[in-house]
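For this depiction, one protein chain was excluded, whereas all remaining protein chains were kept in their positions.
Each chain gets a letter, A, B and C, in the order it is written, and its residues are counted from 1.
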C-alpha cells in the first residue's frame, strides 16, 4: 500500500497551514498561561484596601517575575521554531511536554506569591523552571538530531543544543536544593540567569545567537 | 435567484482565510482548555506547604493525564483537519459538539483529581472521554461520507473512519461501568489506549497512519 | 499634508495581515468565552459525588445551551466576516461592543445554571442574548450601509440586514418580560429560535442564506 511508504516527516513548505497551527497552538498556550498569572492576585471584599495592596508585594513580584519567565520561554520558543523546517509527531509530543510545564507556572507562581520566602514554594518554582527549560532543550536537541531545522540554522547547533544550555538547566536544578538553604539566593540565581544567561552562553560557545 | 443556487459547500482554496478561522477557533478551544487545567490545582493559604503538595499527588496526576489527553485530541484534530479540503455548516456543528466535550475536561479532570479513587469521578471522566472520542469519530465519518477530504486522504478512510476507531470509543465506554468495579483498572485502560491505540489500529486495518 | 488625504477605510487586499488580526482577535474572544463556560461547573470537596452531579442538571443544561449559543454567534460572525471586504474603525468599535456581550455570557450562563427556574436569572440571560444579537445586527447593517462588504454578498443584504433579523432580536427581547410569566416558555423560545430561526428567515425573505 502506497500510503505506508509516504514519508512521515512533514515539510514546512508542503503544509504551511498545518505547521502554522502547531505554532499557533503553542503561542496560544503561552499567551493563556501568561494571562492567567493575574488570577493569582486577589483581594477579598471589605478589607482596608491600601493595607491589602501593601501586603501583596510578594504576589506582585511573583506576577512580574513569572510574566518575564513565560515571556522569555515564549521568545526562545518563537525564535527557535522560526528555524524549524520540518516536524514529526515526536517533536509535537516533546513540545507538548514542554508546554505542560509552562502551563503549570500559573500554579507554582501563585504558591510562590502566597508563600513568601517559604523554601518549599521556592523549591517547587525552581523545579518547574528546571523541567520547563530541560524539556525545551529536549525539543531543540531532538530537532537538530533528526535534521528538522533549516540549513541556515546549522551553525547555531552548538549554541542552542550544546553544553551551555545544559548549564542553564543545571543552574535551575541547583536552585531547588539551594532554596532550602536560602530562598533569596535561589531567587537571585533565576534572575541572574534571566539577564546574563544569553551573554554567558554566547561567550562560552563563541557563537552569538540571533536575538 | 442566483444566490439560492450557489453551492453551499465551501472550497478550502476559495476561502483560505475563512477555513483557517475554523482551525484557529478549534485550536483556540484546545489551547484554552489545556491551559485551564492548571486552575484545578490550588493550595489554601497558611497550611504546611510540603504536606499540602504531597497530598496533591492525585491532582498532579490528573493534570498531566488530562494535558496528555487534550494534547492527543488536539493532535488527532490537527492531523485530520490537514486532510479536509472543504467544509459545510454541519461539519462545523459536529466539530462544535466535539469541542464542547473537550472543553468539559477541565471540569471532569478537576473532579478526578479531587475525588481520588472515587468510582463516580472515574466513571464521569470515562464518560467524557467516550463522548469526546465518539463526536470526533462523527466528524471524521461525516467528512469522508460527504467527500469533504482531500483525494490523497482517501486511502486512509478505513483507518480513520472505520471499525478500529469504533473500538477506541468502545474501550472508553466500557471504562465507565468498569470504574464501579475498579477505578484503577479503568484508569489503566485509558492510559493503555493512549500509548497502544494507534499501533493496534494500524495492525488491525493494515494501514499505517501518518503521525 | 498628504497623510490627511489618505483614505481611512482599509482594503482587505492591501492589509491582509491587519484584517486577519481583527478576525483572529474576535475568534479569540469567542473561543475563550466558550471555554470559560466550564468554570461555572464546580463541585465542592467532600460531598456525595453522585448526588452532587445529579443536582447539577441545570448547570450542565446551561453549559451546553451556552456552548451552542456562543458557537452559533461565532458561526454567524465567521460567516459574515467572510463577506467583509473592507473595514473602518467604527466597524471595529461596534464589533467590540458585540464581543463585550458575547464575553458576558459565561457570567449570565453561570447565574442561569445556579438559579434554576428563577425568573430574574432567565430574564438576565434573555437580555444578554438580546443585546448580543442586536449589536451583531448593528455590525451587519453598518457594514452593508458603508459598502464594506464584497460585491458577491450584495444579494444577501435583505436576508442578513433586514426585518427578519430584527425579528430574531425581537423574540429575544420578548423573552425578557416573558421570563417573569414562565421561565420555561422563555427558555423554549430561545431554543426554537436557535433551530428554526434560519429557516424562517429564509422563508420570510425568500433568500436562502449560505450555511
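Here is the rule we use: a contact is a pair of C-beta atoms (placed from the backbone, for glycine too) under 8 Å apart; a residue touches a chain by one contact, two chains touch by 3 or more.
Just so you know, these numbers come straight off a predicted model, no measurement behind them.
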item	value
Touching partners, among the displayed chains, of the absent chain	A, C
Residue touching the undisplayed chain, where the options are C:124, C:153 or C:193	C:124
Of A:28, A:113 or A:183, the one touching the omitted chain in the full complex	A:28
On chain A, residues whose C-beta touches the chain left out of the figure	16, 20, 23-24, 27-28, 30-32, 34-39, 41-43, 45, 49-50, 53, 63-64, 67-68, 71, 74-75, 78, 81-82, 155-156, 206-208, 210-211
Hidden partner interface residues of chain C, rising order	1-4, 6, 8, 15, 17-18, 21-22, 24-25, 28-29, 32-33, 36, 39, 88-89, 92-93, 96, 99-100, 103-104, 106-107, 110-111, 114-115, 118, 120-121, 124
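Just so we're on the same page, only the chains that are shown with their structure count from here on.
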item	value
Touch-based graph of the chains, sorted into line, ring, star, complete or other	line
Angle, in degrees to the nearest 5, of the Cα rotation that carries chain A onto chain C	180
Gap in Å, rounded to a whole number, between the CA centres of chain B and chain A	26
Between chain A and chain C, centroid-to-centroid distance (C-alpha), Å	36
Chain C, residues touching no fewer than two other chains	none
